[in-house]
Each structure stands twice: as structure tokens, then as C-alpha cells.
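With one protein chain removed, the remaining protein chains of the complex are shown where they sit.
Letters A, B, C, D and E name the chains as they come in the text, with residue numbers starting at 1 for each one.
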Amino acid sequence: MTLRCSLRLFESNWMQIEEYLRRDDRIVLPTGSTEQHGFLSLGTDAILAERVAVEAAEPLGIPVLPALPFGMAPYFAAFPGSMSLRMTTYIEVLRDLLDGLAAQGFRRIAIVNGHGGNAPVAGFIREWICQPRPDRVQVLFHSWYNAPRTTEVADQFDRDQMHGGWVENFKWTRVAGADMPPDPKPVIPRNLVGQLDPAQVRTAAPDGMMGGAYARPDEDMQVVWDAGVAEVRALLETGWLS
Amino acid sequence: MTLRCSLRLFESNWMQIEEYLRRDDRIVLPTGSTEQHGFLSLGTDAILAERVAVEAAEPLGIPVLPALPFGMAPYFAAFPGSMSLRMTTYIEVLRDLLDGLAAQGFRRIAIVNGHGGNAPVAGFIREWICQPRPDRVQVLFHSWYNAPRTTEVADQFDRDQMHGGWVENFKWTRVAGADMPPDPKPVIPRNLVGQLDPAQVRTAAPDGMMGGAYARPDEDMQVVWDAGVAEVRALLETGWLS
Amino acid sequence: MTLRCSLRLFESNWMQIEEYLRRDDRIVLPTGSTEQHGFLSLGTDAILAERVAVEAAEPLGIPVLPALPFGMAPYFAAFPGSMSLRMTTYIEVLRDLLDGLAAQGFRRIAIVNGHGGNAPVAGFIREWICQPRPDRVQVLFHSWYNAPRTTEVADQFDRDQMHGGWVENFKWTRVAGADMPPDPKPVIPRNLVGQLDPAQVRTAAPDGMMGGAYARPDEDMQVVWDAGVAEVRALLETGWLS
Amino acid sequence: MTLRCSLRLFESNWMQIEEYLRRDDRIVLPTGSTEQHGFLSLGTDAILAERVAVEAAEPLGIPVLPALPFGMAPYFAAFPGSMSLRMTTYIEVLRDLLDGLAAQGFRRIAIVNGHGGNAPVAGFIREWICQPRPDRVQVLFHSWYNAPRTTEVADQFDRDQMHGGWVENFKWTRVAGADMPPDPKPVIPRNLVGQLDPAQVRTAAPDGMMGGAYARPDEDMQVVWDAGVAEVRALLETGWLS
Amino acid sequence: MTLRCSLRLFESNWMQIEEYLRRDDRIVLPTGSTEQHGFLSLGTDAILAERVAVEAAEPLGIPVLPALPFGMAPYFAAFPGSMSLRMTTYIEVLRDLLDGLAAQGFRRIAIVNGHGGNAPVAGFIREWICQPRPDRVQVLFHSWYNAPRTTEVADQFDRDQMHGGWVENFKWTRVAGADMPPDPKPVIPRNLVGQLDPAQVRTAAPDGMMGGAYARPDEDMQVVWDAGVAEVRALLETGWLS
Partner (left out) sequence: MTLRCSLRLFESNWMQIEEYLRRDDRIVLPTGSTEQHGFLSLGTDAILAERVAVEAAEPLGIPVLPALPFGMAPYFAAFPGSMSLRMTTYIEVLRDLLDGLAAQGFRRIAIVNGHGGNAPVAGFIREWICQPRPDRVQVLFHSWYNAPRTTEVADQFDRDQMHGGWVENFKWTRVAGADMPPDPKPVIPRNLVGQLDPAQVRTAAPDGMMGGAYARPDEDMQVVWDAGVAEVRALLETGWLS
């Protein structure tokens, strides 16, 4: 394995990527969302997906595309600043990106996802994988924040890991001037949220956070983060079929 | 609650449905798939989804639409008789059906799903729920075969509940002239299957079954079935927001 | 020709279909509709298309897919229980099914259609046939209920063969508890119906039936039915280009 | 009724159309095709549809849009100069035109069609009519060349009325330098043509004409033409629901 | 180069086009619009595009397709008689036409455009050119009315060349009974028009003309026209990559 310094695609030019493709065929696409996260940044999911991907890929020298900042979050439409792509739109965006990467010689593509609402697109990725093409292209869809090992680590601190809550509250997702309540609030059952329309979601969660604690100490967060990075890195190294 | 005899939509005429709508606003849409199930019927998922829906709905007098017999199963394309709709197609089919039901006055729609590959369409249903419309319409998406209580009951017999295996082997999904191996086979990890293209799936599971036991005694199957029916019925009765 | 007992695809497993494909390349797809049929079942078109296909195909051993139960019937939207796919949706469903069958080795596909509103999709089938593909695939689109010989037989009894009327009134399309008027009613001209929107259709045909007699004796109906089955069977045997 | 000289939309400006809309709400859209017609013009269907529409509408003062020159003719792809829109494309074109006309106040739209391959779009028009809109908009789809009275008149001369044959051979569809065979040729059954792919169509009809006579005397043709014009005119006058 | 008399595709039959393809591979597609042009014809853009194409192509013997009479003009919706295709529709129409021409052996396709609102489709043409295909196909998109040399010639008369104004006022775009104001009016800035919705466009330009003079002497117009024809002809002759 070639160790390299940061390989964000945006810190590279095409010649460097061409050179990279001579010795490797992996690439990472982070997928996020622009949506309310309570007191946290509207970009929480995109920020975390891109960052966890970059930190995981760095020692492996695998290039990381810029995060797709918009995802599927129709249920948060009543919180200003939340954006959402329709599912049919999202499918076409992924189709174009996967087709383009495959045409250029990438053969192992890891989508590192930071937003639960994007998860159904895995159905399309499965469809894409199954289409006939001259060379086999593998695509992994990995939701980093609830992957088994990361969840296990987070569970040690608090099993309530809700949207906009402590488990997404990192130094890099906080915004200036946003003071959070010190105490946890009751958890809103996930099933319930799935049945609500935008106005009802806002009524159920007036500040956008879905329950549990708002924050934990930074040292706890670092432990969760390290687990997330390690789990993505392991995937990039060993998650492929030979 | 009005108790009625069978209300398959296909055993009704429109006048009966109109009369029903004066006192209730629920309806059930079973969603299946036409795909290989090892030694079992190519229609296993559709047969089970429709049957579990009908049995659950019958004492409640809720009409059950005919099962949508085709679903998303691109990974089984190498097994003859397996059909698959692209995800974009499936979304438009559901959109049309939901729009039509909503326009006719149905306000609580339960999709009883029999096929794992259809699950991503829940993302679209969420989107549909969130679109502005004059009256609120609830849509539940319930995969009966791995719902919590049904799984709990099945786990008592055997925790390996794989595609084409014992847990789908009912009197009504067997086909004439198909003798199954008496012994279980090793389980193919679900994650692995998700990465394979059609040819690889066939190589990994030459007979189409994904591992574990092929069959269990009919009395065990009845216990599982009863749990499935009961869980769907509970959903139809109490799964709605007031 | 191999004589076999029933070959509904849902009564087969994939191995039986694979074995079948070694000696034949025909398959039947019945297409129906879920829509008001006056006093008759909302599933009349699907029930009849599937049944006529199965009876016709049985002695030939040709497998019959489950009927596509939803079709194009926007004009019946004001009669509860009527469903409709938009034409663009219906085209994509057929495209997926035809593509899938062609990829698995089927080379002669007979669509046995039970609903007049589906007929325009024949335009798409023509388009599909004309697309370049490695092997020639024939697709027949046969509306069984108004095919020449069946119509000739029905004409002997009564030339008014309207939607929801006697010509669709078989033992297997009647529903419990639906008493029909004993006398015929005036026929609504087909052209007229084509110009009406859903509310106007309901006004023009308050009970959904489009005119003529509601019923005929079962022995007459059997004669019509036998003609329909025979005509589909002849098509499956001799309707192909060599 | 206001009698006016020619009202081709292209011989009007918008002010004249606005003024027209104060007293009438009818408009005509001719639909043609650009496709082989044997020895006749590649534009035969568009030329005839537009001309028959203009002659029919002229004494009524109803404006006629320019013919949509491209239609659905995938089966003629092997004859150079033949163009074809996919059905999904054609539907969207018609949707846009109908939506635009309805938004501007047209309430009775007659599509005068000159090409058999376009006929399936009537399914979409039916769908369009059935969509909810503030004001009712009627749309007639009239294939002028095989409408009842026109056919009756043509039958008096010769019942073989095939693609590219005498029935389409008018002074205004002939091209310079194209000498036609003097004698009829055997008719190719319509059903057969529907099953052929482009290469097979060309083999079956090497010169593109589908059988029967290539020409008739101009005076006969004028009789057919006059019948066509009269039938379209009657439709524009009396074909609407009140 | 073979000199020939007029080769409008509609004045040809398929045999003539096939014969042409043995010695040349160019074809012209004029694209217009049906939209208000102030006092001028609603068909101005289509009429001019087709005519300039035919006159330019005639001495070169290159066939000219009929103009696509409908384009993208959503901003003129408040002027009756104006039609508009959505951009997604327009893209699919062009895709079908280009695919068809390429399949028949045309390798150099010139789109002669007469409407500014169509210009964005050049982005799709670029995409089409870049798709993999067995043989290279060139597509030129040329807006004749503001091409460099034509503009230079028109500038000699008057630099205000606005929609509906003198620069589109030819003998062949005027309509009977439309008297234009003798004096110029103030020019509406193009940027401004781009920000207005249909109602605002109509308020800003009550007669539909966008400013400057309404007419110029026919001899001036001929000079502009000749420049337009010459520039298109030069493109058809020398605008291709070798």
C-alpha cells in the first residue's frame, strides 16, 4: 500500500488522478444532506461524511470526491434551510456519477453516507451493480454513523443516538451562537417520525432534535469519531470482493 | 368495528367499495416479487404478501388490493423466471396507485410487503407522504416477514431465516415435483449477496436458496404464519396516527 | 409439442422454467386492469385475461406470468376501487418485463390483454420490437375479448358487447351480493365515452355499465369463453413468424 | 358562425388569435410523420394532415397550428429519411402543447392525425382529458384517412388502401422524378407488418409500398379528398359535447 | 460537389435520400418556435429558419428536414398562440431525431436555429456528441439570426435588433391586416426580459415587440437576408472538422 498525504480530489489535478489509476482503482464518494440538525449545522451530514471519508482514506492514498451536499430529506421541509432531492432525481445523480467513474477506470467505489434518508438509494446501487457492463465494478454503500462497530462504541456512552443529538455534536458541526439545552429530552420513536408530514415533524420536534442528550464531552466524541474513521478505513481496505 | 367476510377488492364491485368508504378509509396493498426462491414458487413473495394481508384484513373488513406481483430483484436475473422493475419504474407505479387511492378518499393505506428488494421504495413513500395535499393520507410500509414479532416467533425455531429457505416454505409456496435437500446448507452472508452481480449470485447459490434449512414441519410453519397474520392485523388496527 | 399440466409461472420454480427454456421460448403475460365493471368484480379484466391465458396455454405447456393487475383506466377514476397507471408508467413497466424476458432467453412473448384502455401500449411494443437487439424477439399483443373469432361467436348472441355488460359476466367475475337489473339498458356510444372526464363518465353511466344486457345464461357464456380460449391457443401455436 | 379567410396560425399574429379567442375556443393541431411512403414524399402524412385540416377549417375560421412533422414510425427506420419519436417523447410533446393551449383559453382542440403509428397516443389524450383542471377542455383525436365516411368513399374505388399506395397518392404528395410501377402488387397483411423489425419490413416491402395499386386518376383522388375534408369539417362543427 | 435543385426532404422520397447518402452525409434540421412576434407571424422563427436553411442548402444539394415548429418560449405564454415545450421535452425530441439520423448514416448534421429560446439545447447537443458511438457524428448548432457576419451586416442599418422588430420583418413573416406603428419604440433590455414571468413580459411589451424600429425597406431586408443565407451556406460547406 502506498502511503500518501491527503488525496481529496479537489486537492488534485487530473494528471495525479490518472497516475493514481495506474496503481489503484478505488475512490470514495461521500453523500450528505443539507437539513436541519437542531442546534447543529445544517450541513452536519455532509460535513461528517466528507470528513470521516477523508480521514479514513488519507493513509491509504485513496482519493475522496467532494461530498454530494444535497440528499433526500422531505420530512424536514418545514425547517428553513433544509433542502431535498426527490428520489428519482437522486437516483439519476448517482447513476451519472457511477457511470462516469466506471468509464474512467474506477472499479471499487465506496459511497460513505452520512444521512439516513439517503439509505434507500442503496436499492438503486444494487440495480446499477447488476446491469451488464464490460468490467465488473463494485460499489459499497456504507452509512458510517450507524455501522456496527461505531454504534457499539457509541452505545457505551448512551444508547439514545438521535438526529441532531449528542452523537452528531462534534466540534466541526457546531455553529457559532447556538446554545443548547443542558438536559436531555424524551426520545421521539423513529417509527413515529416516519409517518409524519413536514408540519407534524416540526410540531413533534420543535427544535428539530429528536431526543436524548444534546451533547457529550469532546473526549467522548473523539472516541466515537475514531471508531467511525477506523470502520470506514477497514471497509476501504478489506470490504471488497477479490 | 364492522366484521365482514372476505373483502379482496377483486371479490367486490365498485358499489361495495363506495359503500365501504362511507364508514372506513383504510385499504391494503400487498407488494410481492416474481423471482427465484430456490425450490419454492417463483411467486413466493407475492403469494405470501397477498395471503397474509387477506387473512389479517378479513375480520376487520378492510379491502385488500391484488398483490403487485413484480418488484425489484435485479440480482436474480440469472435465474429464469425472475422479473425485475427498475427502481424508477417501481416508484412511478406506487405514485400512481397512491395518488389514485388518495383521490378516491382512502386516507390510511397499508402496504404489506413480501420482498426485501422492495424495501428501498419506503424512501419514496416517505417523499409522497411529505408532499402537500388537501387531506392528510397515511401510508404504512410493513415488511411482514421480518417484522419484530414475527421474527421473534421464527427465531424460536431457527435463527437462519434466509431467502428460499424454511421460513418461506409454506404449503402454499411449494410447487409440484420439487424435492428439496433434507439437510441445511451454509448461510451466505447477506452483505456478500449485496455486492454480487447476477452471475455471481448464481454461482454463490447454485440452487437459489441462501442457506440454512430448506423446510420445517407444517405445524411450526403455522405458528410463524399465525404470528405474521396477527402482526399485520395489529398494524391495521392500531398502527395509525390519530 | 410437450403436453403438460398447468404451468402458471407461480406454480413453478426457476429450475422448471430453466428446463422449459431448453425446449421452448414462448411465454404469456396477461394484462388486466383494476377498475369498475358495474355490478361485476373490480378485477374483471385481470381475472379474465389471466384465466383465458392459462386455459389456452395449459395443453401447450407454455408458462403464464401472473396478470399485471393494474392498467390504464383514468376515465373510471370516479368509481371507487378503480386504479390507473399513467401511460408513461405503464410503458416503463412493460419495458422492464420485456427486457427481462428477452435477457433470459424468451423469444416469443404473447401479451394477452383483457382491457381496452391498455391497447395503446401496443404502440410501445412496436417500438420495443424495432429496437436493435442481438436476437430477434417477437411480441404479440392480443386483446382476447374483441379478437375476430371471439367477437363473431359473441355476435351470435347479442351485438351489444359493452363494458360491464353480459359479455364480461362469467361465473368467475360475479361478486357475492350483487343483484343486477333484469333488463338491458340503452348503449352509450363508445365515441362519447372517449370524450368524457371521470365525473361525466359517472353521470353518463351511473352504475358503471355501458349498456345492453347485464347477463346471459351460463351456457351461452361458456360458448363465448370457449371461443376466446381457442383463439388465444391458436395464437400461441401459430401466430408467430418463423 | 364567423366566416373568415384562411387562418393558418402561421398566417396570423398573436393579436388576431387573441381576438379570435373572444368569440371561439376551437383550434386544430395536425399531426404527421416524416417517414418513407414508397415513391411518394417522405412528408406524405404531415402534408395531408395539415392540408386536410386547413381546407376543413377555413370556412369555419378556426385556426390551424403547423403540423407536428415528426411522429412514431420505428418500423420504417431502415428506409433513409424516416424519423421517429419514442412514444414517451411523443407523449411529452403533446402534453406540453395541450397544456399550453388550455392555459391560453382554448377549450376544444381537434387533433387531425395523418399517421397510423401515432394512433396509440390517443391513450395519453384520454389520460390528459381525465386530469383535474379548472375548466373542462375537450380534445378530439381524428385520423382523417381512415375515418368512417372517407373510408366508405375510398372503398368505392378500391378496398386495398395501403401505406404508400394509391390512397395517399395526391398531386401534393408526389415528388419530382419518381416513376411508379403501373401495376398493383400483392397486399402485405397489416398484422404481419406489426410483427416485423425494421430490416424485416424493408425485406417485406422493398420499395416501401405495402400493396395494392400505386395510383388512381386525379379525379378519383379528388373525390376521396373532398370526403376527407368534409368529414373533418363536420367534426369541427358538430363533434363536440355541449 | 453535386449541384441539385431543391432538396427539401418533404419534396423527396426515401429512395432519393438513400441515393444521396451514397455520396454525402450532411443534413439540415431547422428549429423554430411558435410564439408571438408582435405584429409579425406567430411562426416567424420557424419560417425564417426553414427558409434560410433551404436557400442555403439548395445549391449544395443537401436535404433539409421540415422545421421543428415548436420550441422553448415559456415567457411568451401570456400572448395567445404562443406554444412552448419544456426543456426536458425538447431534449428528448432532439435526442430521437439525432439518434435516428445517426442510425441511418448521416454523419454531419447542421441544426439551423431561428429562436433564441432554443439556444440552451446546445448543451444537450454537446452531451450527445460526447456519448460513445461506433461512428463519429458531428452536429453543428447555428443560430442564423445572430451569427457574426449576419449581425455585422444588420448592424450597418440599425444596431437595435429586437424580438418582433425590423430585423425579423420580411415579406414572408408579415401577416395580412396587421398595420405596424411607423415609429420605433424604446428598447427593453434583454437582461430585464430574462427575469420576467409571462404576465410581466406582457406588461413590459404590450404589443410583444421588444423595441427599436418595426420595419425597414425591403431592399435593406434583402441585404440582411442574403448575408444570413450566405453564412449558413458557408457553414454547410466549410464548418465541419475533417
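One rule holds in what follows: contacts are C-beta pairs under 8 Å (C-beta built on N, C-alpha and C of every residue); 3 or more make two chains touch, one makes a residue touch a chain.
Keep in mind the model is a prediction, meaning the values are calculated, not measured.
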Which of the displayed chains are touched by the chain that has been omitted?
A, E
Kindly state which of the options A:V28, A:L85 or A:M221 is in contact with the chain not pictured.
A:L85
Absent-chain contact - pick from A:T34, A:N118, A:T150 or A:Q200
A:T34
Spell out, residue by residue, where the missing chain touches chain E.
72, 74-75, 77, 84, 86-88, 91, 117, 119-124, 126-127, 129-131, 136, 138, 140, 192, 194-198, 241
Can you list, in ascending order, the chain A residues touching the missing chain?
5, 9-18, 20-21, 34, 36-43, 46-47, 63, 65-70, 77, 79-86, 88-89, 92-93, 95-97, 100-101, 103-105, 175-178, 207-208
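One rule holds in what follows: only the chains that are shown with their structure count from here on.
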Please identify the chain lying most centrally, where each chain is represented by the average of its Cα atoms.
C
Per the C-alpha means, the centres of chain C and chain E lie apart by a whole-Å value of 47
Averaging only over C-alpha atoms, locate the centres of chain B and chain E and give their separation in whole Å.
55
Residue numbers in chain B touching two or more further chains are 77, 84, 86, 88
Category of the chain touch graph - line, ring, star, complete, other:
line
Please give all chain pairs that are in touch with each other.
A-B, B-C, C-D, D-E
